[in-house]
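The complex appears here minus one protein chain, its other protein chains still in place.
Showing chain A:
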Amino acid sequence: MTTLPRVTGEAVARIEARDKVTGAASYAADHPLDGLTHAWPVTATVARGDITAVDDSEALRDPAVLAVLTHANAPRLADAGDPMVAVLRSPHVAHHGQIVALAVAETLEAARAAAGAVRVTYDEQPHDVVLTADRPGLYTPDEVNAGHPADRRRGDFDAAYAASEITVDAVYEVTPLHNHPMEPHAATAVWDGDALTVFDSNQGSTVVRSTLAALFEVDEADVRVVSEHVGGGFGSKGTPRPHVALAALAAKAVGRPVRLALPRNRIAAVTGHRAPTIQRVRLGADADGHIDALAHETVTQTSTLTEFVEQASVSSRMMYASPHSLTTHRVARLDVPSPSWMRAPGECPGMFALESAMDELASACGLDPVELRIRNEPPVEPDSGRPFSSRHLVDCLREGARRFGWHDRDPRPAVGRDGPLLIGSGVAASTYPVWVFPSHAEAYAGSDGRYEVRVNATDIGTGARTVLTQIAADALGVPLDLVRVSIGRGDLPAGSVAGGSSGTASWGWPVHKACTDLRQRVSDAGGHVPDGGLFVRADTEQEAGGGTEYSRHAFGAQFAEVQVDTVTGEVRVRRMLGVFAAGHILNPRTARSQFIGGMTMGLGMALTEGSFLDPEFGDFTERDLASYHVAACADVPEIDVHWIDEDDPHLNPMGSKGIGEIGIVGAAAALANAVHHATGMRVRRLPIHPDTILLGL
């Protein structure tokens, strides 16, 4: 028996590539169904209040309109423990843009017109939507997102900071940000008796299935959720969102299949967003740049429906040696849309603040910012004292500096000039924790020599389907084309959510386990699979369910060069470089795309994306893609990505760390630091728009 070369580590093209370039890939709103009807939401026009009346008489005049569902007439959903899907249950309006009614009609045109004709009247109450760092009502949550404690204290920050030779004290602000996956949240639902089938756009259909079963009080086995292709999510589809509950509810009410694809301009209010943060960072160091005191204090907001606290201060607990540390979170409960996960919640805005402050400290110490970071490399994780399972930040910084030509740079700010353009470069570090969640998988060997692997992974564009096939093929010791991996269906063996950069580790582990076991069974059978095949099941409830004695994180270093137009104030990115250390890279092709994709979104965060909660009407003013500026092709330069392959035995059988989020972490700081180098101006509030530049120059 010959040993096949490993396919993990190979740049395998996406298995579904052909379907995606020919239009054959079916997303949630693409499935044809007989008798399909269409729904359109009616959203609240007040930020707080109670519905007093709904006039649907005009809407129902068109015979094509089947129903106008409201809290008063919709079938009542059970409590599934998630306020985001508790739709049409109450007359109370918790935020502007909340879905208060749903028009259902034979056609999309009729549904839309009907929704526009519904008249809702409210008993409007005063609303409170403005976040400031010193506003009343800020409180300390029990914990922040991802289960971290809100506050951590080590040593005596105040005394150490007061005694420090060099100090930085600065406040950094990130506006609300919107995920805006290209596929708006959509679901197509159809009931057959008590059995429900939903084609849904989500990042994890296992949870969608259990939530729908709870909402409609039916058996999970009777709920079928199909999510074979998902048009991005970036956290906003991480848990079930209102669209799927509404589609299923409407299908039940009208006794027909219903499709609800949320209009783009309704998404920001009902599917989550990155909460704004106001972050004060204080660094106290000696003249050589060794940090003695570090404080990172975050103020953020949540809604009255849910408590979600963006954990922006947590990366300051593990990034740098800091004998005296204070990291806190305070949150205000406001009459605003509910915040939720957006690509690297916590780390992304938090590292904008910390890595900007590090640049300020480098300036204050007269030190090279790469060298400053190297000097503050901790021997163990400062917060817990645990050893790092692997940490190659310094290698990333050095390799990045070499590739970027960092050391040829004149460190003085505002000296690079090309006509009206100021040129500068910046650096920042990246980090993202290693998450892994229990999942289940099945592997089947057919007597025809083919293999089938089943796991409820979700491919939101990461390449999950492809990398899982690679992992399976290697574990089975067979060529890639003999393995078929089924993902994206709620009835498959339970898989965890495609979030927290955890997918490959979480799904790949039981796949690896099942396939390794199956290979042994085939071998035990003399290498011949009997008629009827061989079948194994595996799960990682034990392996992935517990804690770890290691601090496990991916790291990276990002470098950016910008030009700042002194006439227009426009900042344009000339080039970006990222060097990452994220375990074994299992597919260089899709990994590179993910790193670049994260950095691209970070570029948007730094320069183009920003949202504003209007105090008067209490909702975001940027609700569509014309006002909320996702970076376009012309905004994005060459982005060069490299990695340092790590051999870390403390992760999972594949030796991988997650890569979906780390690219966005640090990107905005690298760009803001480059703007400082170009102009001498420190921008501490994102996005860096021309008006900021022109007012500051």
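Just so it is clear, contacts are C-beta pairs under 8 Å (C-beta built on N, C-alpha and C of every residue); 3 or more make two chains touch, one makes a residue touch a chain; residues count from 1.
We take it that contacts and distances are computed from a predicted model.
Peer 1: Any idea which of "ABC-2 family transporter protein", "Spermidine/putrescine transport system permease protein", "Tetratricopeptide repeat protein" or "2Fe-2S iron-sulfur cluster binding domain-containing protein" UniProt assigns to the chain that's been left out?
Peer 2: "2Fe-2S iron-sulfur cluster binding domain-containing protein"
Peer 1: Determine which one of A:Thr45, A:Thr107 or A:Ser210 touches the chain that has been left out.
Peer 2: Of the listed residues, the one touching the omitted chain is A:Thr107.
Peer 1: From the listed residues A:Ala195, A:Ala221 or A:Ala632, report the one that touches the chain absent from this view.
Peer 2: Touches the omitted chain: A:Ala632.
Peer 1: Which of these, A:Asn376, A:Ser389, A:Ser593 or A:Thr692, touches the one chain of the complex that we don't see?
Peer 2: Within the whole complex, the residue contacting the unshown chain is A:Ser593.
Peer 1: For chain A, which positions touch the chain that isn't shown here?
Peer 2: Spelled out for chain A, the touching residues are 13-14, 16-27, 29-30, 32, 38, 107-110, 113, 179-184, 229-232, 234, 261, 263-265, 460-463, 589-590, 592-594, 596-601, 624-626, 630-636, 638-639.
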